[in-house]
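Here the complex is missing a single protein chain, while all its other protein chains stay put.
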Amino acid sequence: MLDHILSILIFFPLLAAMLGFVVNKDSIRAYGITVTTVEFILSLWLWYAYDSSVSGMQFMENIELIPAFGIAYILGIDGISLFIIVLSTFITMIGIASLTDTKRVKNMIITLLVLEMTMVGVFASLDAILFYVFWELSLVPMLYIIGAWGGPLRIYASVKFFLYTFAGSLVMLVGMLFMAYFYYQATGEWSFSLLEWYRLILPESFQYWLFAAFFVGFAIKVPMFPFHTWLPYAHGQAPTIGSVILAAVLLKMGTYAFVRFSLPLFPDAAVFFMMPIAIIAVIMIIYTAMVAYAQEDIKQVVAYSSVSHMGVIILGTFALNVEGISGSVFLMIAHGVVSGALFLLVGVIYDRRHTKLMSEFGGLASVMPRYATIFGIMMMASVGLPLTINFVGEFLSLLGFYQQSHMITLLAGVAIIVGAIYMLSSYKKAFFGEVTKEENKNLPDVNKRELVALIPLVIITIWLGVYPKPILEPINNSVESIVQLMHDKAVTPEAKSAIPNLIKDDKLSSNMEAH
Amino acid sequence: MEITLTHYLVLSTILFSIGLVGIMRRKNLLMLFFATEILLNAVNVGLAAISHYYNDLTGQLFAFFIIAIAASEIAVGLGLLIVWYKRTGSIDLDTLTSMKG
Amino acid sequence: MFEVISFYLFSFLTIAMFWIAVTSSQALHALSALAAGMIFISGFFFILDADFLGAIQIVVYSGAVLVLYSFGMMFFDTTRDIVEREVNTLIPSVLSVLSAVMVVLIFMAPIVGDNIISHYPVIEGAGNAQQVGMVLFTKYLIPFEVAAIMLLVAMIAGIVLAGKKMDKSLTLMRDEEIEIMHERDRKAGL
Partner (left out) sequence: MEMLLYIALFSPLVGSLFAALFTAQKKTLIAGVVPSALLFTSFVASTLLLIQVLQGNTINVELMTWMATGNLYIPFGFVIDQISVTMMMVVTLVSTIVHIYSIGYMDHDKSFNRFFSWLSAFVFSMMVLVMSDNFAGLFIGWEGVGLCSWALIGFWYHKESATWAANEAFIMNRIADLGMLIGIFLVYWNTGTLQYAEAFAIMPTLDNSTLTMIGIFLFIGAMGKSAQFPLHTWLADAMEGPTPVSALIHAATMVTAGVYLIVRSNELYDLIPNVGLFIASLGAFVAMFAASMALVNRDMKRIIAYSTLSQLGYMFAAAGLGAYWVALFHLVAHAFFKALLFLGAGNVMHAMSDELDPFKMGGLRKVMKGTFIMMTLASVALAGLFPLAGFFSKDLILEAAFAEHHFIIYSVLLFTAGLTAFYSFRLVALIFHGEERYKIFGIHPHEAYKFMLVAMSPLAILAVIAGSLKMTYFEMVTNLLPATEYHIHSHTTYWIMTIGTQLFVGLAIAFAYKKYIGKVKEDKEFEKRFCYKVLFNQYYIPHFYDEYIVKPYRELSYIFWKQIDLKIVDATVDFIGTSLYKTGEVTRGVQNGNLSTMLKWMVAGLAVLLVLAAMFTLVATNADFLLSVYHDLGA
């Protein structure tokens, strides 16, 4: 069973979704929770069986689909994708467990199960076409979730979400086809296998163009400034569960793809574009944080804060050293947990008051103390307080990039200031002060179902903040192999020097580079 | 003076243009069919000429198939035309606007 | 010399006939001109040593197709003129001439002509019909059969479309009327 665990992880939710059509409407919630829990346990088993001392791909499956064009069904995970898969199954489970009374709940749960399949598929596939298929497929359930259960502007938001990301990924597809063509030119055989592509050393000018093509697809998904405007609409209109999954997992596809595709395939281009991307990341961090500060709707604050944090992840990824990339991968997990929790929390208050405007609240700390406490913990995690999960990622990402540029890191570090500004002022507006609105005076505190969803998130937030090693170590091993691969593949001398060589005496080299 | 392939091709082109004019000018559906026949015949002349001058039978065979296609087209097309005429009492092209975008 | 004269003669005739077919407002005139043009076309085929094709041209076009047209025309009120509302004849002519010139230009370019290689050369000492038969039943057997099926389908379609319930038009009847008609058929044991 372990040989095919990835296929099982991918297709079990799909199968369950199909069977879900015949399940009775009253028991569908229990059915959904059971399925996602089984899926989560399977992913935990995957983690347990994963050998963290091996840096390469594990649990590989390889079935040829179209041999003439080298398209195959290749699955496999390493330390980077493992935890994002666990995160996806975990967040889906939490999401379904916390699902409040929605209309057409059966459709919702079936959609979520299909979405889960696509998410696991994206992170497990090692064939470009397979990856692309899951990547695009993930848009459909999300489109449906926003379009069917969203707010008043839901059609606009969902169409915008779909078209925007779809347009980007088409450019990415062209890049993939070109990449396969180059492979064909070089070896005389077609292949879309990522591991085969890794072995290909591309000339510099090709790298720039291909990097740009992939970049468009990934950047829109992340979303990077100035491609971020679909996100506030999507979050603003999506139901709570949609926002949670969108922020926690779907956005990670973009950053994950940067680590999986852009860096190892095009190391020279990565070095060449490092500074422009870093500048975009800095703009993302500061600009969206300021926009977040100006928001009146608490969900939009969290939405823009997501963009701001994604900037830090991008920065860490393009640090191109082990510290930075490990940090950014860790921050992907961390942001998944924290932003997921924050959206759940916003959902809690939305369920009670049917508004998300901060001016409608005020003084909630005395009415809903438990809610305020959990929100406070998550807010502090979002702000990046040490011993919370976010800090580890942010610290490592910024630390990593400091090797490449002092000035940009200094500017990006402003994240910790502006982040505190918008989060604290929102918290103050919503939770502190006197209770002014009559309808807020008797709000019930978080109930059991919500606690079931939130408490695990709180525990993870603190546990991994204090003891990140179980996750950081496998990530580190896989990232080291990627960095080494990039160093070996780099063509230009600038790239060779910018990407550290891990085989040499480490301390000496890092000292030299710092000077 | 020798008749070369070019002569035939020019002829074929001229016939084709006449067909095009017919297609664009006529509003009578039946006339449209006539123009289509002209187009097909123009092409056939070209194909036969090429076949002749390059000593290759493929051109002629293509012409055969074109004739076969033309025949079936007329059979079906005429049938549809008759149905249409029964419905509307007109074979005016301008009445065919159900495909309006 | 004979070839040259006949080429120009037939060319003039075909162009003239087709022009009449395209411009004539009388359907009957157009039909006649078209038939004549078709026959003249077959003249070219004979000049080009494609005897079989020429024969087929006369049989199928002038025989079958045009007869079909003339029968078809009996269904229509051909006396009723369709007003050719076309005001601007400039655009069609310009477009046609332009495309014609372009096609000629392209064919004149050596790059196209040089690349044609003879795959099925004319076999010495065999008649045209024989040659055609040899190629048609070897290399082009499947397309030939497919064409046959296509013709069959077209024939059936033609009969169904034009012939069924010649007295009635299903498409013009309302659903209830059709239902009533079907009901009557069933009762009659059909």
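To keep things simple, chains are lettered A, B and C as they appear, and every chain counts its residues starting from 1.
In this text, a contact is a pair of C-beta atoms (placed from the backbone, for glycine too) under 8 Å apart; a residue touches a chain by one contact, two chains touch by 3 or more.
What you are looking at is a predicted structure, and each value in this text was computed from that prediction instead of being measured.
> Would you mind listing the shown chains in contact with the chain that isn't displayed?
A, B, C
> Per the definition of touch given earlier, which of A:279, A:424 or A:451 contacts the omitted chain?
In the complete complex, the chain left out is touched by residue A:424.
> Using the touch definition up top, pick the residue from C:17, C:33, C:65 or C:103 that touches the left-out chain.
Looking across C:17, C:33, C:65 or C:103, the contact with the absent chain belongs to C:103.
> Check the options A:138, A:237, A:403 or A:440 and report the residue that touches the missing chain.
Among A:138, A:237, A:403 or A:440, only A:403 touches the chain that is not shown.
> Extract the touching residues of chain A with respect to the undisplayed chain.
On the side of chain A, residues 160, 163-164, 225-226, 228-230, 287, 290-291, 293-295, 321-323, 326-327, 363, 365-366, 369-370, 373, 380, 385-387, 391-392, 395-396, 398-400, 402-403, 406, 409-410, 413-414, 416-417, 420-421, 424-425, 428, 431-434, 466-469, 472-473, 475-476, 479-480, 506-507, 510-511, 514 touch the unshown chain.
> May I ask you to list the residues on chain B that touch the chain which is not drawn?
Residues in contact with the chain left out: 20, 23-24, 26-27, 32, 93-94, 96-101.
> For chain C, which residues reach the chain that was dropped from this view?
91-92, 95-96, 98-99, 102-103, 105-106, 109-112
The rule we apply is simple: only the chains that are shown with their structure count from here on.
> Once you've mapped the touching chain pairs, tell me: line, ring, star, complete or other?
Shape = other; not a path, cycle, star or full graph.
> Hey, how far is the Cα centre of chain A from the one of chain B, in Å?
Roughly 59 Å, centre to centre.
> Measuring centre to centre with CA averages, how many angstrom lie between chain B and chain C?
The mean C-alpha positions of chain B and chain C differ by 6 Å.
> Can you compute the centre-to-centre distance for chain A and chain C, using the mean CA position of each chain? Integer Å is fine.
Chain centroid spacing, chain A to chain C, equals 63 Å.
> Show the residues in chain C shared as contacts by 2 or more other chains, in ascending order.
Residue numbers touching two or more other chains: none in chain C.
> State the interface residues of chain C toward chain B in the complex, per the touch definition above.
The contact residues of chain C facing chain B are 3-4, 7, 11, 14-15, 18-19, 21-23, 27, 30-31, 34, 37-38, 41, 44-45, 48-50, 52-53, 56-57, 60-61, 64-65, 68-69, 72-73, 75-76, 82-86, 89, 91-93, 95-97, 99-100, 103-104, 107-108, 113, 116, 118-122, 131-132, 135-136, 140, 143, 147, 150-151, 153-155, 157-162, 169, 171-172.
> Residue numbers of chain B touching chain C in their complex, please.
1-3, 5-11, 13-22, 24-28, 30-31, 33-35, 37-38, 41, 44-45, 48-52, 54-58, 60-61, 63-65, 67-76, 78-83, 85-87, 90-92, 94
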